[in-house]
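Here the complex is missing a single protein chain, while all its other protein chains stay put.
On to chain A.
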Amino acid sequence: MKRLSEERTKILFEKLTKYIGPNVKLLIERPDGLYCFREQKDRVYYVSEKIANLANTIPPDLLISVGTCFGKFTKTNKFRLHVTALSYLAPYAHAKIWLKHAAEQQFLYGNHVSKSGLGRISENTEKYQGVIVFNMSDVPLGFGVAAKSTVECKNADPLSSVCFHQADIGEYIRSEEDLL
């Protein structure tokens, strides 16, 4: 387990700001103790400082996971969020999309969200902004990228995609083995 390099921290935060904007600060400045980001085999984990210190006693080869996995760095040094980060992204989300009940399953099977499945969308969502997807009863289902801005959404044709799928909680079942 190692600290993220400056370069990588920047890449990580840039990605997180796409979803939760300035709320990234809240992830670092928490009233309930110190939390930090740690890197292990290119995966980034969000851990409390105490647990990170405890985990330091475990040899890195044997350590499978610590804290919450936020995502991973690709070989080209880009950051990819995993669905495991959802529980931290959802409460701070900047742009949100609510799905109609009928479209929920489609999304959970890994499909994009089409206009017809869109229940609500938060105002001022920009095009290609990171959005968190909820169902109508406000349960976070996953996240993606807005394919259209709020204004465009209204005029869009019902079959066109509104949000590109990135991760959804269905992955916990679908791709259980490569979640971490």
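In the analysis below, contacts are C-beta pairs under 8 Å (C-beta built on N, C-alpha and C of every residue); 3 or more make two chains touch, one makes a residue touch a chain; residues count from 1.
Operating definition for what follows: contacts and distances are computed from a predicted model.
Of the candidates "Ribosome biogenesis regulatory protein", "Vacuolar protein sorting-associated protein", "Phosphatidylinositol N-acetylglucosaminyltransferase GPI3 subunit" or "EIPR1-like beta-propeller domain-containing protein", the chain left out of this view carries the UniProt protein name "Ribosome biogenesis regulatory protein". Taking the complete complex into account, A:Thr9 is the one of A:Thr9, A:Asn135 or A:Ser161 that touches the chain left out.
In the complete complex, the hidden chain is touched by one of A:Leu108, A:Ile121 or A:Leu141, namely A:Ile121.
As for the chain not pictured, it touches chain A at residues 2-3, 5-7, 9-10, 13-14, 17, 21-22, 24-25, 28-29, 34, 36-37, 49, 94-96, 98, 100, 118-124, 126-127, 149-152, 154-155.
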